[in-house]
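First, the structure itself, so that you have it in front of you.
Of the protein chains in this complex, all but one are displayed in their positions.
Letters A and B name the chains as they come in the text, with residue numbers starting at 1 for each one.
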Amino acid sequence: MIEFQNIGKSYDGVMAVDNLNLHIAQGELVVFIGPSGSGKSTALKMINRMIDHDRGHILLEGREIDSFDVRELRRRMGYAIQSVGLFPHWTVARNIATVPQLLGWPRERIHQRVCELLTLFGMAPAQFLQRLPHQLSGGQQQRVGVARALAADPAVLLMDEPFGALDPVTRATLQLELKRVHQSSGKTIVLVTHDIDEALLLADRIVLLNHGQVVQVATPLALLSNPADDFVLDFVGRADLGIKLLSLKPVAPLVCRAPAPPGSPTLANTASLREAVATLAVHGASVLSIVNLQQEVVGSLHAADVFSPATPSHG
Amino acid sequence: MRWQAHPVLAVCTTLGLWAAWALPVARLAPNRLLSGEPVFLSALLPGWAGWMVLPLIVLVFSPTQAPAPIPTVSAPGGLMDRWHPVTTLLLMAALLAGLFWLVGRYAQQVTFTESRLARTSLGAGFWSLLALAWLASLDAVQHLTRSAVLRHALMGGVALPFVTLLMLGVGHDLSILKEYANRDDVFWTAVRRHLQIVAVATLPSVLLALPLAWACSRFTRLRQAVFPLLNIIQTIPSIALFGLFMAPLAWLALRFPALSQAGISGVGLAPAVLALVLYSLLPITRSALAGLDQVPEATQTAARAMGMSAGQIFWRVELPLALPVLLPGLRTAVVQTIGLAAVTALVGAGGLGSLMFDGLFSAANDLVLLGVLPIVLLAMLVDALFKAAISFTRPATVLDGAPPVAQLADAGRYTA
Partner (left out) sequence: MMSTWRRNFLLAAGVTVLLGSSWMAQAQTAAPLRVGSKIDTEGKLLGNLIVLALEAQGLKVDNKVSLGNTKVVRTALVAGEIDIYPEYTGNGAFMLGDEGNKAWKDLRAGYELVKKLDLERNHIVWLEPANANNTWAIAVRKDVASANQLRTLDDLAKFAAGAGPFKLAASAEFMERPDGLPAFTAAYGLKLRPDQTLVLAGGDTAATLRAAAEKTSGVNAAMAYGTDGPVAALSLVIMQDPKGAQPVYAPAPLVREDVLKRHPVIATVLAPIFKSLDTETLQQLNARIQLEGIDARKVAGDYLRSKGFIK
């Protein structure tokens, strides 16, 4: 979908991005991550030509992005930023409708799309359509910002630290919403963040950058299991490595059908092993009762199975 | 409830009482050229009229609720809470109308007792009382509503009885109205001409200033070069600038007869408009630039990233967001132009200034006033219209059901 070929960009002799080669497949959620000054934002902004690359090529669906009319290119990509940048003098509806209006969509279609997106992000259209940006909370503003980016149904969504300015609770909620949107829409998403946990949660693949160069490109699991060097190890959090690995593994494979003894603490079947370990430790239990979304018991999880590499001991 | 004196009303009342006693409310002159003898309010009022001051004193010292100077828009305040400012407004309206009626009646009486050439002018006392009543009314409307439109409407209401009397012909024997009657067609031509000068000067100024401000917002070096130049232009005395343009324009008109056909010459509209455009450039450019500067960077980035062209970004995003800062600057420029346009009469541009100078040169003070008062009223009217427009560019107030966070953010945001 998007291809970086030998991309380079320098400012005043310093290489902000050095020899970046990357292929992003359609429908992938790729996260650019790294310390400050690693070039992750620069790399992202080169995709929609907010920053022009000095060397190399960027291809969108096989075509050089330089060959597109820049405005046309940008209208084909959604862009969401940390400070959101909603238009203060326009209502929520008008904000979201920005690109569709630029593309000349008919009014009914725009209205339908706006309501659809608001509903998708859990904001009742009747309540929010005519609100002005300053009447929204931070989380609501960012939701509208992302909705605006998605309005024209672009193939690619670019996000530059979109949740960085939000409080942890809202951040977590929005991260999950984004994951859900990605899974249901199948869009190609390129996201920049400095938060490793966010990357591990959302990414199909993580691109770790340092001083403009790619250090490792891998799935979250691979990154944690086989860090390329000490820098990667430090970056993902040397001490938390195991816990982070656990958070990537679901409980489902380890659940056995036999019900747990009564009085056992419960855990959702969508939880990760990390949550299972935490629940076991907090309650000092050795068995958990696993329930589904409707709170019906579907099985049990034994501590022994969590801590042993073998298959479930009980059937 | 506690007793407290209303400060503004107290000051206005004190000054007003002094003015009514010490300053003449009218002047009687044997003819149009001389200044005339003072006529005091005490001479026009019967003895018992002194007691009419009492309601005013009562208002000044009335009980009032604990300080809540500016009611919130949604506050329930009914008529009972607002009786004080409402009464003040009614009293001021009556005062203005009554004063005018008294002086008008005196002027009428004078036409029977004095020679045909005798003139009654409005005196310093009248103008002082007018100004003080206006101030007291301004204070009262502040306590009644926050809406700029409503405030101006209420002030208009205070002036209404006065204006009605004027329309009915009360006071047509006053000197200033005789001057008007003697040249009413000239007057209205002058008013139209004055408005024409202001319009023809303001429009090109805006058309020049907006691109200039846009360019300055892009290129810092241009900003540093442009503003010192505009500042210098602003300091050139107006008559000098009009005079400076006369010779070159006359030469141009001679060289290119086509220009002369189009109406450009060394005297008249051309030098006036040219100079006025230059004077307006500074306030408009400065406020346009300040407006563009305060557009949030994130908004501009987002607009660019969404594929808007530079023109679309300017017209749809930057300019609307710059308006709350641009409009006050434009207001300054237009009010300034209304005043300066008076001086253009010296270069033959006509307008209300020509009446003013006519009066100055023929030593007829009321003719000068006939030229000046409309200019002042025009400036006040334009100012009010702009204030109303500016209040419309502010974002809407909090809607019901908005989350508390948003409401808190709004609390500090809206001043009148």
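Heads up, the rule we're going with is that a contact is a pair of C-beta atoms (placed from the backbone, for glycine too) under 8 Å apart; a residue touches a chain by one contact, two chains touch by 3 or more.
Note that the coordinates shown come from a computational prediction; the quantities given were computed from them, not determined experimentally.
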| item | value |
| --- | --- |
| Touched by the hidden chain, restricted to displayed chains | B |
| Per the touch definition above, residue among B:Thr111, B:Thr164 or B:Asn182 touching the missing chain | B:Asn182 |
| Given B:Leu203, B:Ala310 or B:Leu385, the one touching the chain that is not displayed | B:Leu203 |
| Which of B:Ser35, B:Thr164 or B:Gln224 contacts the chain that the document leaves out | B:Ser35 |
| Sole residue of B:Thr13, B:Ser265, B:Thr285 or B:Ser391 that reaches the chain not shown, by the stated touch rule | B:Ser265 |
| Touching the absent chain when the full complex is considered, from B:Leu144, B:Leu276 or B:Leu367 | B:Leu367 |
| Absent chain, residues of subunit B that touch it | 30-35, 117, 178-179, 182-183, 186, 196, 199-200, 203-204, 207, 250, 254, 260-263, 265-269, 311-312, 315, 348, 354, 358, 360-364, 367 |
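What we mean here is this: only the chains that are shown with their structure count from here on.
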| item | value |
| --- | --- |
| Gap in Å, rounded to a whole number, between the CA centres of subunit B and subunit A | 58 |
| Residues of subunit A touching subunit B in the complex | 48, 50, 70-75, 79, 81, 83-89, 98-99, 102, 127, 130-132, 134-138, 140, 145, 148 |
| Subunit B to subunit A touching residues, read off their complex | 296-309, 312, 317, 320-321, 395-396, 398-399, 401-403, 405-406, 409-410, 413 |
